[in-house]
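Apart from one protein chain that is not included, each protein chain of the complex appears where it belongs.
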Amino acid sequence: MSDVFSVELENIVKRFGNVVAVDHVNLKIRENEFFSLLGPSGCGKTTTLRIIAGLEEPDEGVVRIYGEDVTDVPTHKRNIGMVFQHLALFPHMNVFENIAFGLKMRKVQKEEIKKRVKEILEIVKLEGLEYRRVNQLSGGQQQRVALARALVIEPEVLLLDEPLGALDLKIRQHMMVELKNIQRKVKTTFIYVTHDQTEAMTMSDRIAIMKDGKIQQVGTPLEIYYRPSNTFVASFIGEAVNLIEGEVVENGLVDTSLGTIHCAGSLTKGRVAVMVRPEMVEIGDKLYNVDNLFRGTVQSIIFKGSYIEYRVDVEGNTFVIHKHGSAELGRLHHLGDIVEIGWKKNSSIIIPI
Amino acid sequence: MGFSDTLLKHIRRNVTVKVSLLLIPPLLFLAIWFYAPFFIVGLYSFDMINIQREIVFKPSLIHYLRVLSWTGAMKIFLRSLYFAGVTVILCLLIGYPVAYYISFKMKKYKDLFIVLFIIPFWVSFLLRTYAMMSILDERSFLNVLLTSLKLIDSPIRIMYTDTAVILVMVYDYLVMMVLPLYANLEKLDKTLLEAAYTLGASPVKTFLKITLPLSMPGIMAGFLLVFIPAVGEFVIPELVGGPNNYMVGNLIYEFFMGARHWWIGSALSMLFIVFILSLVITYVRKMGERGLAF
Partner (left out) sequence: MKGTNLFLKIFTILVFLFLYSPIIVMVVFSFNESKSIGVFTNFSLRWYEKVINNPEVWKALFNSFWVGAVVTIVSLILGLMMAMAVTRYNFSGKSILESLILIPVIIPEIAEALSLLIMYIFLNIPLGPVTVIIGHVAFCISYVTIVMRARMAGYDRSIEEAARTLGANEFQTFFKITLPTLYPAILAAGLLAFTLSFDDLIKTLFTTGPGFKTLPLVVWSSAARGGVSPELNSLSSFALSISFLFAVFRLRVERRLER
């Protein structure tokens, strides 16, 4: 990953009436990166994407593509490609014509067009379907046509607006792998907008989490998962998280209603939350070798396939614990059991509230 | 079980009976008061009714031949096609930009403006035609205004000319072009335009290659809704045109009410009806069932 930035957003602000949809967003996206904008509906991620595309004009701020200030450049003059949420395939054209459209606009020669369309169809695995009408294709196939259409023009940046939303689960999972492969193959920056963290975590090199128009955190999937920068990110990412409020006593020690908790070192002071992921918490009749130890009652047991989810009540606080590899059913706890739960100090971190 | 119960049971069981009960009154009405008159006109056209109003079983094409061989009739027919054609084209050229502007460029008030556009058309066809008459007249306000502003030397005389007829026809029929166009443009997926922009198409290219082709159904519907009634127009040429601007409608009227030659009038009507029906059938063939969805 080089330090050349394909897209830079400097202090972008966009208002719709009284609502600030994009609130002083700053981003530096590297070239050839698969970068996702992730967040709940209404967080401003789609608006941010559209600003990069030029479909919305920012009220303040600068947009740069490969160093060039494109804030005032209209969409059709920016060298971007975009895959829309509902695909926006031209209904009055067949597959070939849809894909060739961008090339025609760039005045590419007929022979060259034919060649490039053929190549891209191979990359997206749709060979032979050139002359079908787009409404005769399945959802997954239409998806690939939209992708091919945007890629064939060899844009500097490819923007994708929740493209996998309408697909069935299995096809979606398949497409996620496909998309990542294609991105590596064509060596283009992909900027991907979604509300689905599985998509973002699976495919991205880095993710920017947004809420209410502001960027909450930018990092790799690992960083975001294990080192969330605030409680929103901690709760939004991952299936579940344990958060306990408290006051920092000294570096790595937090005073909470459950007592003093030992965490990984941190410079944060004042009121904080202790975060520990469910799979990092051990559960058992008797635990040894943990830095933090609590006793509680099993409230619920849910079998989730590759792990069991326990909810344990400790003095009014509910802990979520994921126990993997419980093939031996004899080791299961039961409702109402008194158990011990705990974790090593480096498994929990301190995050500001 | 009484008679009425058995009858009801029979009716309930039998779909054909139900449908017939529902369809017979309206169809009978239409058969007698809409289709039968055309049948009688048909008889007249084939010379099967004589002056004593008796039906004679000796069909003859003589009246058709007389109509078809009369150059005057052909001239008037071509003139009707010409007037209707020019009207449709003008309605399209004027109506498309307006429909486009309201649909695409007006976010907040588009509903209001489309209603404002339709308001003049709530006034009946006749009254609108008359309103245009009072503008086109020599002594009209428009003429007074233009002469006093020294924009023209003497009042414009366009009453009883081709131009007057076409102008009033455009005025009267404009809405029939704008409404289907507007409906079509409203239904257009605007993200298609955004996709075109991202593919490098300028706004002009996007309009020509995406918007225009996709608004064809609206254009065709508008064409049909204007051209067909316009060809058979009677009121407008009668009020603002003279004998030199007669259209088919006026000619048919003259034969029936003026010359009272019902045979030729009937032949002319039948020919005209066949022409209209073939236009509609061609349109339906081309557009399929979707074309009639209004």
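Labels for the chains are A and B, by order of writing; each one numbers its residues from 1.
Simple rule for what comes next: a contact is a pair of C-beta atoms (placed from the backbone, for glycine too) under 8 Å apart; a residue touches a chain by one contact, two chains touch by 3 or more.
Every value quoted in this text rests on a predicted model; they were computed, and no experiment measured them.
Taking the complete complex into account, the chain left out of view touches B. Contact with the undisplayed chain is limited, among B:Val98, B:Ile156, B:Met220 or B:Met287, to B:Val98. One of B:Leu7, B:Val56 or B:Leu127 touches the chain omitted from the figure, and that residue is B:Leu127. Contact between subunit B and the absent chain runs through residues 8, 12, 15-16, 18-19, 22-23, 25-27, 29-30, 33-34, 36-38, 40-41, 44, 49, 53, 94, 97-98, 100-102, 105, 115-117, 119-120, 122-128, 130-135, 137, 139-144, 171, 174, 203, 228-229, 231-232, 234-235, 238-239, 249, 252-253, 256, 262, 265-266, 269, 272-273, 276-277, 280, 292.
Just so we're on the same page, only the chains that are shown with their structure count from here on.
Mean C-alpha position of subunit A lies 57 Å from that of subunit B.
Within the complex formed with subunit A, the residues of subunit B that make contact are 189, 191-192, 194-203, 205-206, 209-210, 213-214. Residues of subunit A that touch subunit B in their complex: 53-55, 74-77, 80-82, 84-86, 88-92, 101-102, 105-106, 149-150, 153, 159.
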